[in-house]
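There's a structure below that I have some questions on.
Omission of a single protein chain aside, the complex is shown with its protein chains in their original locations.
A, B and C are the chain letters, set down in written order, and residue numbers restart from 1 in every chain.
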């Protein structure tokens, strides 16, 4: 009814893409033997290192985020090896299953659906692994389903404290390009991400950064899949095709180049501050709404909340009804619950990548309208509160 | 700082364009002798008639809105003829000057900058013109600078009551495709509009609808400019070139076709209701803001307010400072004051064409953030009120 | 049957547009009060002066080429003034009619459909105009219908020899950006062009360059149309709107900026040499075809042939049948005859703007295929000959 305008798809990925990123794909197929393409790809790998704050290698894949799980595991582990998966929501379970598919032994350490990974439990478990059977610890910096963000440096410290030499593998699909991440400083061995969230590019590319300890494990592998093998991808010596083991994803490269240009122009710290502020604006609104009614954010601990995605409990089937109202009547598409029970009680807001204050405030005000339209009890003044967060941050930022 | 996302340019035209409209221009030059182009142009004129609710002719011009002023005047008036211009803000003055450039005598009837044209004054003036020197009455349905909307049927009734046979010429550049307009039912002789506002297409095309009384005046003209002559444009018999007296604006035609498709799919009444509701949401927010502070809408009378553009007085230089804050920090570009004194005290919101609830609520919530950031006094709860308007309308619409 | 690939629309305008030009239009409406837009428009006028080789003024119009006829005439002439129109094909007749529409007296000097304007006849006529009634001489550098190119410097010399002070007005719609033109060196008073041919931009903008003698005539005009008045357009002092007397054609400006960037990168001389060579390749092919059969170029004198458009006589209804074959079976759209009798005997090739050797050779080879398919008599080896022209030019250029 009031939706006939520019829609805002506020799902937690694929995220809103800048016009310039899309425009970069609006071009004919290039000559894939043009040296300019290799130079552009080199510049992309350089900037991906900048983004992850690492001097190590990065391999590019035509893939989605799940594929990077398999790519990373395959490069370092053989059937029979074991991993410890820190489960903070939904996606770690898929990752664990991916490992099982490769014949890898999986041990789950579960933290529920609203708590981050606990470094103390990790340390205890690793101390108990005297034989060093656990080859890698797998953790999502942010779980896209729940919005839980784990403390990667604290987990690294726990591993160090335990004196265990398992690799630390961090899935940053939902966090990279949105919030603080320092691969080398934090001692992350392998970082994973993909194009379609903080990187503001259509889905279709995945990235695996790997440090020297990971590279060393790769060297010990036999029968490495040519397609997953990260070595020639990270250090190609025979043309563009080696970056991708075959035809390069030319149009994604052009798009990603533009996205990285935008990110470099804004700066990592500015990007983080923007996301942090917008996340806090959302939290402030929900704080007000929850004063009178059931609306609440899934993750109670603010320090464990993602700055890129927020899962909200509305109760009953309000998550579903509210989402339908905002989409059909107001032009705002919210994310559905994922792994939530009942799903209809939940909804998610994606606030990652190409998002600014007017978009997020518009989403919140639209939710306010929906709550009113559906006669859902909720505290008033939420948008003023959210606006206040941004107003304050604008003076101190 | 928090602007690095999709911008919202909320100026009163050129307005936000649907992706599909822009995409329609992303094509090679067509063969301008392809009969399909003529068929498409015919479909456009048919739908432009539907939009203006007329069975009469419409001429298309490669032009902006100002050009349609000249085109219309030139077709019906010769040097020495006289017109009465009803001035309700800014643009009528430009129109009057356009008439003077053609050697036409101009009489201004001014209504200030926050009142619509007064039918009674019009009737009185026409009654006094016993000789019938006034050939046409020129009025903007909506003045883009002030947001004043005049009551066209009431003006027509005044003309009828006076028994005067001047033509009624309505500039609907800022209103057509946004709010109620019925050319034939309202007795409008000539209607003017352009592509870049309610019609959601890039600037570059103007439209002149003209009824039989206007056409009759045209027939009496000598030395009619070939370019402005609306006759062959409205009734071409020799190919596409005649619609435009030369090369057709091919890419605009493709874009306009898509825009009209979208409008027909939504329906005129639905479009009007959407604009009316979003306008009322803006008014509701300003009502709250104005409870504590100087913020106010230029036009006090709600029945005289445009549903497509709103001019706001913020006082001091707050209009300018607020606009800078929303643009630079939040991704929202507001319109500057136009003809306002001092300009820096004012700003305008464009809410025409491709706008939905989440966009307008986002704009309002961003203004709220800016008011807070700039410590500008204002009443609280404005966005809740605006959301309430939409919530209520969604149940009754 | 063999057309399902990228089409080549080889009509004499609108011409093939570079992808980058189209991509520049794929953007949201900008803030028309953004100073960057004014700066971009200033850069466009500067580069349009570069292109026409003039230090004088240029006015931009939202218009097609025909509109520039009217704009130019209106600025310098009043009803009752007289012009001499040099007719070398089709379009000068339309221009003459445009003058009549403004009440201007028109004298035609006709040169048939395959000869350029004759400087001697012009000189004689002007010598006979002792009273100086002829205020302007109007001539198309290239006639788009016939491909006749007149010798502008020779016409200027004739005017000078006659000691006549009429203005020289050159329509360069089909030639500017394709071949040698030097407004100031050649003593042209007013130059006209449009966006959709050599300038490689969608139709919708027209340009009028005018020198001091033309500006002086404008100053003597009364009742100058505000829309056509070139003075504020060329020397605006109140923002972007003055360039266009109202809303600017924002998307065309972005496109034109890119087109001019491409032209500046290639260079005027390189552009001319490219067009000259490709034109000669076409002529070489036709020379061979005409060795056995009726195919011939309309303009026999090579020095009077356009480098941007070529009209060909195929005889019978072969022009029409050949064009249908190339379009439906091979993906090549040729231009129809214009003002030719019978039209079906003729076709035209547009070779203006964004054209390169592979496009023109492909068009010629496709015509060869069509001639064979239709069993039309023609000499063999035409494409080898055309290729030879390019091969030779590539070594000496």
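Throughout what follows, a contact is a pair of C-beta atoms (placed from the backbone, for glycine too) under 8 Å apart; a residue touches a chain by one contact, two chains touch by 3 or more.
What you are looking at is a predicted structure, and each value in this text was computed from that prediction instead of being measured.
Remark: the absent chain touches shown chains A, B, C in the intact complex.
Of the candidate positions A:141, A:175, A:193 or A:250, contact with the hidden chain is made by A:250. Along subunit C, the points of touch with the absent chain fall at residues 1-8, 16, 18-19, 26, 262, 266, 270-271, 273-274, 277-278, 325-326, 329-332, 353-359, 361-366, 368-370, 372-373, 380-384, 386-388, 390-395, 397. In the full complex, subunit A makes contact with the omitted chain through residues 7, 9, 11, 13-17, 22-23, 25-33, 62-67, 70, 74, 79, 94, 97-98, 101-103, 194, 196, 202-204, 222-227, 229, 244-252, 327, 333, 335-336.
For subunit B, the list of residues touching the undisplayed chain reads 19, 23, 26-28.
In this text, only the chains that are shown with their structure count from here on.
Closest to the protein's overall CA centre, chain by chain, comes B.
Taking each chain's centre as the mean of its C-alpha atoms, subunit A lies 44 Å from subunit B.
Rounded to whole angstrom, the centroid-to-centroid distance between subunit B and subunit C, based on C-alpha atoms, equals 35 Å. The centroid of the Cα atoms in subunit A and the matching centroid in subunit C are 55 Å apart.
Listed for subunit A are residues 19, 26, each touching two or more other chains.
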